[in-house]
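In this view, the complex is presented without one of its protein chains, the others remaining in place.
Order as written gives the chain letters A and B; numbering starts at 1 within each chain.
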Amino acid sequence: MPDPRFFKAQGPFSLAELAARTDARLHEGADPTRMLHDVAPLESAGPRDVSFLDNKLYVDAFRESGAGACVVHQSRVAIAPAGMALLISDQPYRAYALIAQMFYPRTPPSGGIAAGAHVHPTAKIGAETSVGPGAMVGAGAEIGARCAIGANAVIGEGVVVGDDTDIGVCASVRYAMIGRRCIIFAGARIGEDGFGFAPDQAGHVKVPQLGRVIVEDDVEIGANTTIDRGAGPDTIIGAGTRIDNLVQIGHNVRIGRGCIIIAQAGISGSTRLEDYVVVAAQGGLIGHLTIGKGARIGAQSGIMRDVPAGVSVFGSPALPVKQYFRQLVTLARLAKKERE
Amino acid sequence: MPDPRFFKAQGPFSLAELAARTDARLHEGADPTRMLHDVAPLESAGPRDVSFLDNKLYVDAFRESGAGACVVHQSRVAIAPAGMALLISDQPYRAYALIAQMFYPRTPPSGGIAAGAHVHPTAKIGAETSVGPGAMVGAGAEIGARCAIGANAVIGEGVVVGDDTDIGVCASVRYAMIGRRCIIFAGARIGEDGFGFAPDQAGHVKVPQLGRVIVEDDVEIGANTTIDRGAGPDTIIGAGTRIDNLVQIGHNVRIGRGCIIIAQAGISGSTRLEDYVVVAAQGGLIGHLTIGKGARIGAQSGIMRDVPAGVSVFGSPALPVKQYFRQLVTLARLAKKERE
Partner (left out) sequence: MPDPRFFKAQGPFSLAELAARTDARLHEGADPTRMLHDVAPLESAGPRDVSFLDNKLYVDAFRESGAGACVVHQSRVAIAPAGMALLISDQPYRAYALIAQMFYPRTPPSGGIAAGAHVHPTAKIGAETSVGPGAMVGAGAEIGARCAIGANAVIGEGVVVGDDTDIGVCASVRYAMIGRRCIIFAGARIGEDGFGFAPDQAGHVKVPQLGRVIVEDDVEIGANTTIDRGAGPDTIIGAGTRIDNLVQIGHNVRIGRGCIIIAQAGISGSTRLEDYVVVAAQGGLIGHLTIGKGARIGAQSGIMRDVPAGVSVFGSPALPVKQYFRQLVTLARLAKKERE
């Protein structure tokens, strides 16, 4: 059971309710009125808990699990332990995620501006929105309804934040328009100056950065991630994109819908990612590239050229995955041969 | 036009004023009294705007641009559209930067200590300096004139900040002396302990870090970048150096004048960069190295040895650029041959 110091479960919910919320159907013999009280991993789940099986590493744990109910793929039904109620889904992890959200929904903002918050008189704060202690909301900013602005966060002048968005503690958002249902985690820096200057040994000359950061709906931005505002055009993060911690996004970058950018990756100025691109951890892209729809950039890979849609690349500098690993095999063989 | 929510142009300025401020000269036929009202990219500029052509990728946009005036190199004059006033410069991007600064100068600090700032009674705050809400200035700190200390920033005890310097929101500066006309962006961490300890499986023993961070004049330090203070000697950032976001600078590092350190690069303890060194994104340098004047470290490159002045290196571990790419070509050929 999650530590009650930090998490309080909603519910209980009946099997019928869980099935209705997900794409799952109840397997034969499962009692739709059976109540479930919590989610738990297969190893620790008891008769009041619902769990899930997705990764095949956990098949043995599934066989021996004491979970009252479990979300599984049709193909696993035969090996389920006796007495376990099964929710059959083609996407068990997705179904589990929805169920876990039923038990642990987003905490609704408490509402109200804390003592010790610094809200400019011209800022607009939506209904049921909370502003935490020490948080600052600048002149003319507009915060939607049911948002939570964390303690010591800073929302700059003129910034717009959509409904139901959370701004993490100690995060800052300036020169930006943020969509609805976004989560910006602690310490993220949205809208600082892009790294723009005319290099000159007599003294680099700063180029004023006159664009914004546009974050569309349903985006998550990880802790201590930095997204610079555009130099003239805007920096744009497409709807539904997920960005992990400590990621760097340079000025004028345009990221499409549903992209996944994993921790410590970096995207240089003016590069464009089409929809559903994945950049794995510590990957790096130089500027002014186009990465096609659904392309996948490997961990620590270095991208110096455009990547076509749907292609997976790996290495630094990156090559198509098969070609890269073939070269590794060739090199290993030659080194071994030379030694013999 | 930049979003007026965030940016307000100064001006207008005459062509003569723009030419006088830069190294540009007016091309024949340009009316020196013509007034320009804003800067804009070639694609969107209109008759009241001034634009620039630098990167050859934009030559076509230049041919078709509706900009009232444009900064260009002498060699582009022949292809300019009719009616466009030309400012001829050997460094068009630098000239544009200066012009953009005329329209969009640094916002002068509003002056005054915000309600909700925490300024120690023994701290000295210079004339016309602003301290934002929630910002903390410690005992004995000395802040120069016309500085802006952002909301929720922390300036530690005894820190000295020169005139006309901006400290970003949520940034912290401790055990440090900061020069004039610097910009430290949001969330940067200047002056935390270096990573110093005597390793011991019975318990690593911390070594007190007794140096400072010295940041000379005209330095920029990016968002969420970390610069540790020295262990005994100081960590030093030379005048005019530009450091991007999420960069790590270890204790005792000495960086020369006018260096450029791009996002997510890391420089380990006691390494020295001479003047005008460039470290590209995600590059890493081990400790105790010397990187010669004007050397260039490629993106994601790993530097394990000294680099002589003026040399460009690439790869991890890094080699001189030509040698590195020659090896890549050899490997590709051998892999292909083996497959045939």
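The working rule: a contact is a pair of C-beta atoms (placed from the backbone, for glycine too) under 8 Å apart; a residue touches a chain by one contact, two chains touch by 3 or more.
Quantities reported herein were computed from a predicted structural model and do not represent experimental measurements.
A.B. asks: Check each of A:G68, A:G222 or A:G292 against the chain that is not shown and name the one that touches it.
C.D. replies: A:G222
A.B. asks: Please pick, from B:A9, B:A114 or B:L334, the residue that touches the omitted chain in the full complex.
C.D. replies: Spelled out, the listed residue whose C-beta touches the missing chain is B:L334.
A.B. asks: Just to verify: which one of B:P2, B:G68 or B:G250 makes contact with the chain not shown?
C.D. replies: B:G250
A.B. asks: Touching the absent chain: which residues on subunit A qualify?
C.D. replies: Residue positions of subunit A that touch the missing chain: 2-3, 5-7, 39-41, 57, 91, 93-94, 96-98, 100-101, 103-104, 114-116, 132-134, 150-152, 168-170, 183, 185-187, 218, 220, 222-224, 240, 242, 244-246, 258, 260, 262-264, 276, 281-282, 299-300, 316, 328, 331-332, 334-335, 338-339.
A.B. asks: What does the interface between subunit B and the hidden chain look like in terms of residue numbers?
C.D. replies: Touching the missing chain: residues 116, 118, 134, 136, 140, 152, 154, 156-158, 170-172, 174-175, 187, 189, 192-193, 195, 197-201, 203-208, 210-212, 224, 226, 228, 232-233, 246, 248, 250, 264, 266, 268, 282, 284, 286, 288, 300, 302, 304, 316-317, 323, 326-327, 329-331, 333-334.
Quick note on the criterion: only the chains that are shown with their structure count from here on.
A.B. asks: Approximately how many whole Å separate the CA-defined centres of subunit A and subunit B?
C.D. replies: 29
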